[in-house]
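Yeah, one chain of the complex is gone here, protein chain that is, but the others are all in their spots.
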Amino acid sequence: MSTPDERRTAALQALAQQTIELPSWAFGNAGTRFKVFTTQGVPRDPFEKVSDAAQVHRVTGAAPRVSLHVPWDLVDDFGKLAAHAADEGVTLGTINSNLFQEDEYKLGSLTNADPAVRRRAVGHHLRCLDVMREVGSTDLKIWLPDGTNYPGQDDLRGRQDRLAESLQEIYAALDPDMRIVLEYKFFEPYFYAMDIPDWGTSLVHCLALGERAMVVLDTGHHAPGTNIEFIVAQLLRVGRLGAFDFNSRFYADDDLMVGAADPFQLFRIMHEIVRGDALRPDSGVNFMLDQCHNVEEKIPGQIRSVMNVQEATAKALLVDRDALAEAQLAGDVLAANGVLMDAYSTDVRPLLAESRESRGLPADPYRAFMASGYLEQVRAERVGGTQAGWGA
Amino acid sequence: MSTPDERRTAALQALAQQTIELPSWAFGNAGTRFKVFTTQGVPRDPFEKVSDAAQVHRVTGAAPRVSLHVPWDLVDDFGKLAAHAADEGVTLGTINSNLFQEDEYKLGSLTNADPAVRRRAVGHHLRCLDVMREVGSTDLKIWLPDGTNYPGQDDLRGRQDRLAESLQEIYAALDPDMRIVLEYKFFEPYFYAMDIPDWGTSLVHCLALGERAMVVLDTGHHAPGTNIEFIVAQLLRVGRLGAFDFNSRFYADDDLMVGAADPFQLFRIMHEIVRGDALRPDSGVNFMLDQCHNVEEKIPGQIRSVMNVQEATAKALLVDRDALAEAQLAGDVLAANGVLMDAYSTDVRPLLAESRESRGLPADPYRAFMASGYLEQVRAERVGGTQAGWGA
Amino acid sequence: MSTPDERRTAALQALAQQTIELPSWAFGNAGTRFKVFTTQGVPRDPFEKVSDAAQVHRVTGAAPRVSLHVPWDLVDDFGKLAAHAADEGVTLGTINSNLFQEDEYKLGSLTNADPAVRRRAVGHHLRCLDVMREVGSTDLKIWLPDGTNYPGQDDLRGRQDRLAESLQEIYAALDPDMRIVLEYKFFEPYFYAMDIPDWGTSLVHCLALGERAMVVLDTGHHAPGTNIEFIVAQLLRVGRLGAFDFNSRFYADDDLMVGAADPFQLFRIMHEIVRGDALRPDSGVNFMLDQCHNVEEKIPGQIRSVMNVQEATAKALLVDRDALAEAQLAGDVLAANGVLMDAYSTDVRPLLAESRESRGLPADPYRAFMASGYLEQVRAERVGGTQAGWGA
Partner (left out) sequence: MSTPDERRTAALQALAQQTIELPSWAFGNAGTRFKVFTTQGVPRDPFEKVSDAAQVHRVTGAAPRVSLHVPWDLVDDFGKLAAHAADEGVTLGTINSNLFQEDEYKLGSLTNADPAVRRRAVGHHLRCLDVMREVGSTDLKIWLPDGTNYPGQDDLRGRQDRLAESLQEIYAALDPDMRIVLEYKFFEPYFYAMDIPDWGTSLVHCLALGERAMVVLDTGHHAPGTNIEFIVAQLLRVGRLGAFDFNSRFYADDDLMVGAADPFQLFRIMHEIVRGDALRPDSGVNFMLDQCHNVEEKIPGQIRSVMNVQEATAKALLVDRDALAEAQLAGDVLAANGVLMDAYSTDVRPLLAESRESRGLPADPYRAFMASGYLEQVRAERVGGTQAGWGA
């Protein structure tokens, strides 16, 4: 049986190793179909995005990788971008393919009824693999935005067959150390049927592809009421959880800051991660943010998000798992629930402050960043040019 | 007790009088936050939008009014636009204010914490009233996109108080023959709390304003599972249903063609309309479309939508209301449900074809339009310029 | 390219072969947690349930099998029950195990933390297999009602492992001609986490078991907004759709008559069935009803339900699939949707009347039954005894 002190010590160790990958696009402008509001100081190119992401790592020590989007983050010389990242203290991570902005993809990309369109969509991924080779990335993340808006618009089952073929071509082109992480989404940008709407569909395709195809769980991509931690537990159990896209939601795919809408859910997710021993850096699960800061400042929003994940993780690490197992085996519902809630009710901010300070980091990363003058600086410097946003 | 023939005759009469108002913005490009796909032949100004809308009326005889958006449809000379509409055989209808595209409205317009922003948002409505006077419109439609994304971001209750004040200023400026129709929406573009999220909130504000404030029901603006026909019945009962925004949805505010996702629901809505005697042209209920044709052709999409509303209406008119009342009073659940389903199962396309032909209209408006050559013509003519879309 | 007449002829052929299995429990009383209302004439034992079910077959010619529930339908002599069924013109079908009414299952049956409870739950299924041997049934249907109400109450992942073990023991005891059909359910009777909440989880277990384990899709067991026909298409594609539990819902697992809440959805489901060539009697897909007639008469409710499935099927069979494929390949969204809607808008009641009359059945089964005097007879005869209901 572990003591509170032992759990505390183990938590400090685990927290020191936890890393969270940041999406380059979170630093650009984002919005809804109604309006993308602009923000002063927003980056105008991938270099500035990487610089902003590095600020998050600088104050949290927990966000050492930046995920890129192709073609949004295409540069002439990826070696130069990687070197810039290294200068800023971070590395380039997962490569995300973009399948939702070409006019020819209106009716589908990897699932399109037209083989020529599918061929170009596959080709886009081969280009992504080249970028991965250039920047040393091993994860190709595919979020398939394909779907239909009207019953009858296309053949649901035929689209699955085409998707399987397209994915097979991409999978065949992977280097041995590369993997595909395949995301599902309940709805949007199509409203009748998405072609990968749920974890079951993503898993079916991953199983058909092979061992280097894993499922990506975006916490905002489920039907109302879906128990997400159950899916986490199941995917860990079958060895196919590849990555998270963290964010939070009240209604649809709101892409709010993770932990902002339902911090208790985030805690339960992290509890399954700890229970499944998947927090380890070498677990094969990549913890990423995928958010849109429509109304709030972007860098501070990312910092707050990293802190929210850390708080949920810390609470999950403090769960008295022996007492929990004992109450569960005894069928004592209230006691078992109580053990979990005890950890959740704990204020872990002091523990995290201690963890940070022991590593030479500011106790309060948000406050440290706000006091750093960086925002004021980029607002002054980044004048002219075109602000990055979705599509740029 | 009515006979089937009598119901048929009455249905033909009612169908001949039914009108549906078209939104000018449905003829421009629309999309999701991910992408607005372009379409050949899309209008580039309000005059071309009105021309396109007039095509729908030309083949259906049921869409004689076009609803405008301010500022999207601002022109130098509204008299000229009204004359153009008259030339095309239609009139200008409801004026919609736009509160979601100014940078200063990021945190709210009529509810903004800053009184100067609220003042400008009120001022925008006074300008809308001027447009109404110029074009002879009597309905000011306010969809309030205001809301917050994060708990604590603003004071929920304070925003209601500010909203009440702002609306009062607008209401006070109405001419005696004008009214406000006030729309509610469950979520989007904000994700934590919309300031008018439900019919209850809209009604509370309408009651505070006075008799010329009515609720707008957009069929896509409800929580999953909401019984919309109940709301229709309730608003008719309390005398506060001012207008519909028709569209259909599978998930969120999908803005698909009305009747495309759940035609049985549309029938049930029209059944309550018929039951409440609100189909009459002078009932005070304005039946409007509010849709986005992201992947389908726009004019044909509007024609199909008008036809869908007509089919649902025809079925509702064919309900044997005497038999229904008898079964309801007898508590015969299956018989009562069966009476309703009998009407719904009827193929009313022949009846509608007859109705149209008796008035010199094509039996199949969709087919007639597709054969008219109009699409080919505008694709050829409308080259250059900027296509209309949300925001233009 | 098929002609309308050819489609009509093919539809008549397919409709003549379609069968729907009836649940014995639909003829007993049912209700909500608040109240089970009683109904005159309700069966008091499995023999009377079979007699009632046979009435549905008598007038529809489409419901030749009755599904039994163990232990609700346990009798001393199953040979006698099978003979009674034969006398009434029907056969006994799927056997359903009941895992939700023993006090010891409060915290789980096949997933219970206590191995002794799991052993008894497995033993219950071995008993079901014996019943299957006695009545000549080949399908063991397992709906697992296990789950938890509170976070932490039990170990989500551990429960999956126990479930896999329990299912393996049952599967190993199947005769070579038997199969397991495994149902999933989103929520209820537990509210935090069901142990088989979705098709993905059911499929994961079926894949682990072997080829004679198939997924059951209950149309009421999904999250709001779930595209059910997509799941149908996917399960057919991977060869694992074993059976339907048909019913309809507005909110949760309402268990209303199939086709009553969203007849268009039922049509889309049957369209995927026809498209996947799974309507054939030997397709391996068993079409069952699973409903609760809380407020309506039970036998008539079942008849109406069978008719609703037939109407949806007839419409699906009338889809001009050549025209549909052509429009889909051309990317003509409105035309493709229009082909589907043309079939849906058709009034197929005359076609079904013709189909029935050609086989010596009443054109309107509901009316024929209501005129038969059967209800009046059983109301008079079935006096005394205990009415069947859930749990009896």
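Letters are used for the chains, namely A, B and C, taken in the order the chains are written, and counting of residues starts over at 1 for each.
By definition in this document, a residue touches a chain if its C-beta (ideal position, glycine included) is under 8 Å from a C-beta of that chain, and two chains touch if they have at least 3 such contacts.
Please read these numbers as outputs of a predicted model, since none were measured by experiment.
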item: Hidden-chain contact residue, picked from the options A:Gly28, A:Gly93 or A:Pro300; value: A:Pro300
item: Touch with the omitted chain, as defined above, among B:Ala116, B:Ala172 or B:Leu329; value: B:Leu329
item: Chain not shown: contacting residue from C:Gly61, C:Pro145 or C:Gly200; value: C:Pro145
item: Absent chain, residues of chain B that touch it; value: 107, 113-114, 149-157, 160-161, 186-187, 192-193, 197-201, 203-204, 222-227, 229-231, 233-234, 236-238, 264, 268, 272, 275-276, 324-325, 328-329, 331, 333-334, 336-341
item: Chain A residues that touch the omitted chain in the full complex; value: 224-225, 227, 250-251, 260, 262-265, 295-297, 300-301, 304, 311, 333-334, 337-338, 344-347, 349, 366
item: Residues of chain C in contact with the chain not shown; value: 30-35, 37-38, 100-101, 103, 106-107, 145, 149-151, 153, 186-189, 191-192, 224, 249-252, 254, 256-257, 260-261, 294-296, 390-391
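Convention: only the chains that are shown with their structure count from here on.
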item: Chain pair that, of all pairs, has the most C-beta pairs in contact; value: A-C
item: Chain centre separation (chain A, chain B; CA means) in Å; value: 38
item: Sequence positions of chain C contacting 2 or more other chains; value: 224-225, 227, 264, 333-334, 337-338
